[in-house]
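Note sheet for the following structure.
One chain of protein is taken out of this complex; the other chains stay put.
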Amino acid sequence: MPEIDHVLNSVSIAVTGSGGAGVITAGSMLLEAAAKAGLYGLFTRSSGPQIRGGEAAAMIRLADGPVGAPGDVFDILIAIDWHNIERFAIELPLSDTSIVIADPSQGAVPDVIALSGARIIEIPLKELAKKIKKGRQNMIALGVVTALIDLDQDVVDQVMVHVLAKRGDEALRASREAVASGKQAISEIGARVTSPAISADGTGRWMISGNEAAGLGALRGGIRFVAAYPITPATEVLEWLSPNLQKVGGSLVQAEDELASINMIIGASYGGTPSLTATSGPGLALMTESLGLAVASEVPVVVVDVMRGGPSTGIPTKSEQSDLNIALFGLHGDAPHLVVAPNSVSDCVFSTQWAVSVAEATQTPTIVLSDQLLGQTKVIIDPPADLAFVARRVTPAETGEGFQRYAATGTGISPMPIPGIAGGQYTADGLEHDDKGLPSSQVKDHATQLDKRSDKLDNYDFGDHWAEIEGEGRFAVICWGSTTATVREALERLSADGKNFRLISPRLLAPARPAEMALALQGIDRVLTIELSHSAQFYHYLKGHFDISCPLQSHHRPGPLPFRVGELCDVITEWSGS
Amino acid sequence: MSVNSATTSAFSARDYKSDVKPVWCPGCGDYTVLSAIGKALAELALAPEEVAVISGIGCSSRIPAYLNTYGFHGVHGRSTALATGLKLSRPDLTVLVTGGDGDGFSIGGNHFLHACRRNVDLTYIVMDNRVYGMTKGQPSPTTEPDWDSALSPGGTGLRPFNPLVIALASGANFIARGFSGDPNGTAKLITEAIQTPGFSFVEVLSPCVTFRPDQRDWKKIVRPAPVDPTEDIGQAARRLMTDDGFNLGVLYSGKRKPYALTKHEVTSDMTNLEQQFAI
Partner (left out) sequence: MNTRIDIGSVADLLAHVKAMETEAMEGYQDLAEQMEVHHNSETADLFRKMAHVESLHVKKVLERAEGVDLPHIPPWEYKWVDGEAPEAVSNEQTHYLMTPYHALQLALRAETRALDFFTQIVAQCEPGDIRDLASELRDEEQEHVELIKTWLAKLPEPDDGWDEDPDPPMLQE
């Protein structure tokens, strides 16, 4: 999910500009208008390091089916100016079928753009904007683009009303005039771009980002307390959760650092409230000691890691899949825990919700590995079904003399008293302990508790949700997280050419499920892993922890650029020798 | 505090002692702090299951297991954060935080500052022995600059923290100093600390008999503070300027409103909430 059943028809548009040009606003409005009209789409952005006024690019892909990957080339690039375009040039691939709208007052089209062979159309955006009272170039651009792709002007207007209402009548009037002016300008030139066919309007669909989706999944799962420290690109999870938690009776607290965040949620969870925090790689690194505490004391918590370029401070605004190792192996000692990876923006809802439910059921910390690509991309989706996985902690039926908090049970899960329950008192401890929770360095106790903590995960019935397994063929591609959508679309294209592959995208990364993977690989002769990691972390994980008997190869590269569909089609084709 | 009355508390101090035998060196000040906590809880008639004691790492952090309340023996330096999360989400519980000077002021320094600043209704009892006892005798942030040790021969040469100064500057609403050699006095301070809303900080000088045998002299040096408690921060600050670290009693008892989460009523079911994403 979301599955696509045909090769997508899409159009990719980029709007670039700087110094308050408002390209992000224009891009967002374009997506929303397209959504209302009935298109699916996604919207990402790129920007310089300035907090405001820097160079920015809004990148939109509109399609006739659910889309999760960027297009191979941009069909339209509309540049309000060319400042620092070299920063984005590599993210804006163009071809000789692309159209570049350039403002002649901004100087010659830079080589890096012109060399693509794209058709350059000059429209004096600045001049046109000046002719309108309070007119803005980004609205002129919006008019140009929506006309180029023949987007129904009614929906464009609806979006303008909705977005600009709070800025007042003047802003709305000016924008309407600007959009009309842009539309006029391009129709005089007579250029058109083929855009996807629309079968039905967008009623009932959602526009949502991965970070918002993770927040929603958390609430669906039953999270009611969040303590967190802001960090790019996870801060939006917290910004969404703060007011929305309140609506369902929960609360969010900003902590002084990530060490406080993880400990606050451990405290709140110990008190009985399902709790969560969101961070990125550097924050997760700080949290590892206390995650171990949660493992040892069997206190459930959920940590959403919206991965970014690493290592260390890395590339905060770009994506990578290089926190896999720390999520899987970053805790000292033998500390089994859960790692869940959403495989699309839409899946951020389910995966986070599911993570909450399995964390609570097994009394184990769970890391949700999202990334910047998922987190900060807005997509149009069909509303995700609520599969009703909620937090359900096992609490003791009886307490009192002889109650053992960490009793060895068949499942490895022992009832957890909530403070306030008489007779259930125990001291949760990071020290190894006996079945009552008293510190112990005894051979027997260490063995028993280690077994308990790993058995409870190994024995747990995760069901089919451990992975998405799609398609038939003799070769399989295994990937995870944000790479999945791109692989999916690549395989769809190859399938249209009669080349069929199986796709396996594990959602449950820890504990490893070798038996289930073996089943998934039945009938498979060769496997390719694809991941956004310089050192091929996922490939090595599979090699080390799974029994993959057929030849296993890796295609890997680091961020900051996401995989493109065409790129992966080439990779898979070459690998499969077809 | 309470006056002689005919009513007896439902609990005695011994009711809070668990079956776990403390492993502290005989002569350790922490024994009397443990008993003082029991006396305070008994005096306040708090049911053991309604109390949670949160600690970090160190000799004094072993206390939760020696009480039969709920407890959490967490990682080094993070007890105030863990306690904050617990108390904010469970305001019905009485939450105590216990630990030593290393746990609280070295690795825990940042969280200590913010706990004072946040002023959540917690009681933080620090057993200050001016040494890292558990790891065999290194200087702590409250150690005198000339105290000789293996890791800092000749002394650190660093000026020690005065935790009361930091607590006052950071916003703690109740600040006191006790001495383990005065168990009833300490019990009284802890009782008042728990009763006073907001972040209550009690530093209890608690000699380490093994690594700081020189602290045996403390009982000759400590004295009741020559002034009454104040609710004026400025006055408290001026008093601290002449504090040699051995004045006992309540320094400051303020009226700062404790921080607690607003209890939000459920105003939306999930279906309604999700409408915000609809196109």
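So that you can tell them apart, the chains are marked A and B in the order they are listed, and the count of residues begins at 1 in each.
One rule holds in what follows: a residue touches a chain if its C-beta (ideal position, glycine included) is under 8 Å from a C-beta of that chain, and two chains touch if they have at least 3 such contacts.
None of the values given here were measured: they were computed from a predicted structure.
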Displayed chains contacting the withheld chain: B
Selected residue (touches chain absent from view) among B:Asp101, B:Asp128, B:Asp182 or B:Glu203: B:Asp182
Chain B, residues in touch with the chain not shown (by the definition above): 1-2, 4-9, 13-14, 21-27, 31-32, 35, 39, 43, 57-58, 134-137, 181-185, 187-188, 191, 209-211, 219
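By our rule, only the chains that are shown with their structure count from here on.
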Where chain A and chain B are represented by their mean Cα positions, the distance between them in whole Å: 42
Chain A residues touching chain B - in the complex, by the definition given at the top: 32, 35-36, 202-208, 212, 216, 219-220, 224-225, 227, 244-251, 253, 255-257, 259-261, 263-273, 275, 289-290, 292-293, 297, 380, 383, 386, 417, 419-431, 438-439
Residue ranges of chain B in contact with chain A within the complex: 20, 47-50, 52-54, 64-65, 68-75, 77-78, 81-90, 92-93, 110-111, 113-114, 261-268, 270, 273-274, 277-279
